[in-house]
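Omission of a single protein chain aside, the complex is shown with its protein chains in their original locations.
Chain lettering (A, B and C) follows the sequence in which the chains are written, and residue indices restart at 1 in each chain.
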Amino acid sequence: MAEIKLAESKVQELKEVCKKFNYDKGELINVLHAAQGIFGYLPAEVQEVVADQLNVNIAHVYGVVTFYSFFTMTPKGKHPISICMGTACYVRGAEKVLDEFKRLLDVKVGETTPDGKFSVSSLRCVGACGLAPVVTVGEKVYGRVAPEDVKDILAEYK
Amino acid sequence: MTKVKTLDDLKKMRNELQSKLTLREKSDHPEKMVQIKVSMATCGIASGAKETMNYLIEELDNRAVDAVVTQTGCMGYCHSEPTIEVHVPGTEPVVYGHVDTKKAEEIITKHIIGGELVDGVIPVSYTTPNEDENEK
Amino acid sequence: MAKYNNHILVCGGTGCRASQSEEIVENLKQAVSDNSLENEIQVVRTGCFGFCEKGPIVKMIPDNTFYVQVTPEDAGEIISEHIVKGRKVERLLFTDPENNEHIADSKHMGFYKKQIRIALRNCGFINPENIDEYIARDGYAALGKVLSEMTPEEAIKEIKDSGLRGRGGGGFPTGLKWEITHNVEGDEKYVVCNADEGDPGAFMDRSILEGDPHSVLEAMAICGYCIGGSNGLIYIRAEYPLAIERLKIAIEQARELGVIGKDIFGTGFDFDVELRYGAGAFVCGEETSLIHSMEGLRGEPTVKPPFPSVSGYKGKPTNVNNVETFANIPVIINNGAKWFSSIGTEKSKGTKVFALAGKINNVGLIEVPMGITLREVIFDIGGGIKDGKKFKAVQTGGPSGGCLTEKHLDIPIDYDNLIASGSMMGSGGMIVMDEDDCMVSVAKFYLDFTVEESCGKCAPCRIGNKRLYEMLDKITKGNATEDDLGILRNLANVIKDTSLCGLGQTSPNPVLSTMDNFADEYLAHVKDAKCPAGQCKDLMEYVINPETCVGCTLCSRVCPVDAISGDKKQPHEIDTTVCIKCGACMEKCKFNAISIQ
């Protein structure tokens, strides 16, 4: 595990969050959400700070982080692309859209492009089935995406 | 917002609010008080409901039409998002689908000001207990 | 500008347009101008009325007369009879099947009673970020009534009498659950709202939370009063940012107004609500996993009993209900159990919200009374199958549900009938599939989902689902044998029989129900390595038709693996062993000489 150094200001911010939840280990998931918000992802060092603050074993924290698909230990791309793989979207061809993204960015699902700009991941149902197939880039939601549209979606963020 | 201390406070508040709302509906200058509800659920916003709503507010202001544009939840017509409900007093509320800024402009000119309907009306296919009541 | 006093609405949905509704509009406009009524009558195209079986539909405003199966030729008569002479055209009116009388006004037609919105009553009507609008529609009146006029036991009795059952999918009687939690001794009890909604294709909880968050808060307070607890927790999935924001605003406003918090309405009852976030785990829709997730642990379920009602969050008695279940509570209290139980079937009362999606025209959120048939939902409300394709199956209950086919279309929808036909109610996701969907791939898609979402605690689900997926994969690749199907069925049944929690106990349903309903499709894949729906890539072969191929060599140049051979001007040939079925050649071929066999 390459040792990385954490920015002190961010660590301080994280400690504030733990304080807000008065160091209750039952709030581990809320703290991890906040931590991922602050650092963008959850490297081992961040998990160790959380474990220390909430007085929980680091193995337990890692067990929780690796259980939930929302937490990630590798930084997401600047523009995280998620393709909804819910049934409605699958039935309307989401798989072909996902393959197109993988082909154009030459990454596998869950990976980030070498330049760190894009990461492609499949997402659990976002609940906008009326717009199936749905693709989200960061907060922005794209509806009724066809494989042909993938090029111009990416173009928006070039 | 004053605290609601007792149940009667709540009832008093409800009646007040209800009359204010119906006032809005049955006010004496019908062509003025128009009520527009924009469906701002996730898919509505994703299909551009925010732009539509801002456009409506701005455009109705420019044309000095006394209207109230509020946001609301999902009306269920996912196939035609963004959807808005236009309620010109004295007429039945009408739901429109695929309302982008261009369509919104057409609705303002023809429906709100002109009083005629515009293509793309979505027939309401459900009733709610409240309606059953005031219909009985 | 003319002041129109009548409007003629002509349905412009895909179904009606396919039966010439455009021509009807033209003829109507023509007839209007012939009678020089341009200034009074306006002909308007509308969206789909949802009543496609009886299309094309023409509706007269303001008298709401509803003409069915109108043809372009009738346009003239409608104008001359209805508008000019003011007489209805009897032969075009809808005849009610029960008593074959003519019904003119659509409001009284059985069709329009199809949807009754109880849980969604405020969705799309009030501004969710303004508590006043909720109060204006009798908001918190139910809570007031319960706190001031009813004892917990009376309120529980009201819910029990209403016959309300859990809307999360299990269908456990809500009143009974409240009663059990009420009877358990405990100084601190918790009311939990399960807003994890992990089912793909289900978004009713999101719509309720985004459209009418206060109804859930009010119901939770009522539940707190009934079971004797003052702590409310909403476990909401992280994939719903807007719902989270709306809930935060609603909670803030409710606290400010004093309808939740300390000493509500001066009755000494305290109740507050906090949010707890999911983090992407479908299994956390299961009660005990949800509770573990809220305790900051891995979302793994524990064996029941003990049920959460006895020992749940932090070991305290906990009552977990789904968003939609809660949304029904205030209406039951306000309108009474008798009114609620008058809707629905004998054992499944009230309405159910379905998220209609997939290969259907009217993708949307509908709330229908229990007992409605699938045919009415899919064809009447849903507007039939997209692009005129043939209906094949509808999948209800998500990864825990099964597929229902043609023969189930007329079975009234309720908890028990759906289970009897091999599926289940689930949270209400309803995905419609047409002839192009391969049911083996659909089953494989759901197993891929469950393999990804299994928590891994118990062997049958952790390993069993993976094996089910692998066997289905073998079938879709055409190298399975017939006795594999026997092994598949036994494995599926054992997983259902031995898994620890609901996820594993229902994950084989998609396999079992597709095997029961589409046995021939499985055999086609296994015996003659063919995919009838043409979806399974590995069983498709790209073939060049020698007659129509002119030998322009375009396809051979674009093929990434050089699988196409043949000299100029001569018919080309694809080597199926090399071909990777990317479809590039088929796209390029201008003479569409290439097809899939």
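The criterion applied here is as follows: a contact is a pair of C-beta atoms (placed from the backbone, for glycine too) under 8 Å apart; a residue touches a chain by one contact, two chains touch by 3 or more.
Note that in this section contacts and distances are computed from a predicted model.
Undergrad: The complex lacks one chain in this depiction; which UniProt name from "ABC transporter ATP-binding protein", "Urea transport system permease protein", "NADH-dependent [FeFe] hydrogenase, group A6" or "4Fe-4S dicluster domain-containing protein" does that chain carry?
TA: In UniProt, the chain that is not shown appears as "NADH-dependent [FeFe] hydrogenase, group A6".
Undergrad: Missing chain touches which shown chains?
TA: Displayed chains contacted by the hidden chain, ordered by label: A, C.
Undergrad: Quick one: which of C:62, C:315 or C:456 touches the chain that's been left out?
TA: C:456
Undergrad: Can you list, in ascending order, the chain C residues touching the missing chain?
TA: Given the touch definition above, chain C has residues 281, 298, 300, 302-303, 305, 451-460, 462-464, 466-467, 470-471, 487, 490-491, 494, 496-500, 505 touching the missing chain.
Undergrad: Taking the full complex into account, what residues of chain A touch the chain not shown?
TA: Touch set of chain A with respect to the missing chain: 1, 3, 5-9, 11, 44-45, 47-49, 52, 57-63, 66-69.
Basically, only the chains that are shown with their structure count from here on.
Undergrad: Once you draw an edge for every pair of touching chains, what topology comes out, line, ring, star, complete or other?
TA: Graph shape here is complete: every pair of chains touches.
Undergrad: Please tell me the distance, in whole Å, between the geometric centres of chain A and chain C computed from their C-alpha atoms.
TA: The answer is 27 Å.
Undergrad: Just curious, how far off is chain C from chain B if you go by their C-alpha centres, in Å?
TA: 26
Undergrad: Per the centroid of Cα atoms for each chain, what is the distance between chain A and chain B, given in Å?
TA: Distance between chain centres, rounded to whole Å: 37 Å.
Undergrad: Find every residue in chain C that makes contact with two or more other chains and list them.
TA: Those would be 206, 240, 357, 363-364.
Undergrad: Could you check chain B for residues that touch two or more other chains and list them?
TA: 42, 45, 77-79
Undergrad: Where on chain B does chain C make contact in their complex?
TA: Residues of chain B touching chain C: 1, 3-7, 9-11, 13-14, 17-18, 20-21, 37, 39-42, 45, 70-80, 85, 91-92, 97, 113-123, 125-130, 135.
Undergrad: Which bits of chain B are touching chain A when the two form their complex?
TA: 42-43, 45-47, 77-79, 81
Undergrad: Under the stated contact criterion, what part of chain A meets chain B in this complex?
TA: Of all residues in chain A, those touching chain B are 126-131, 134, 141-143.
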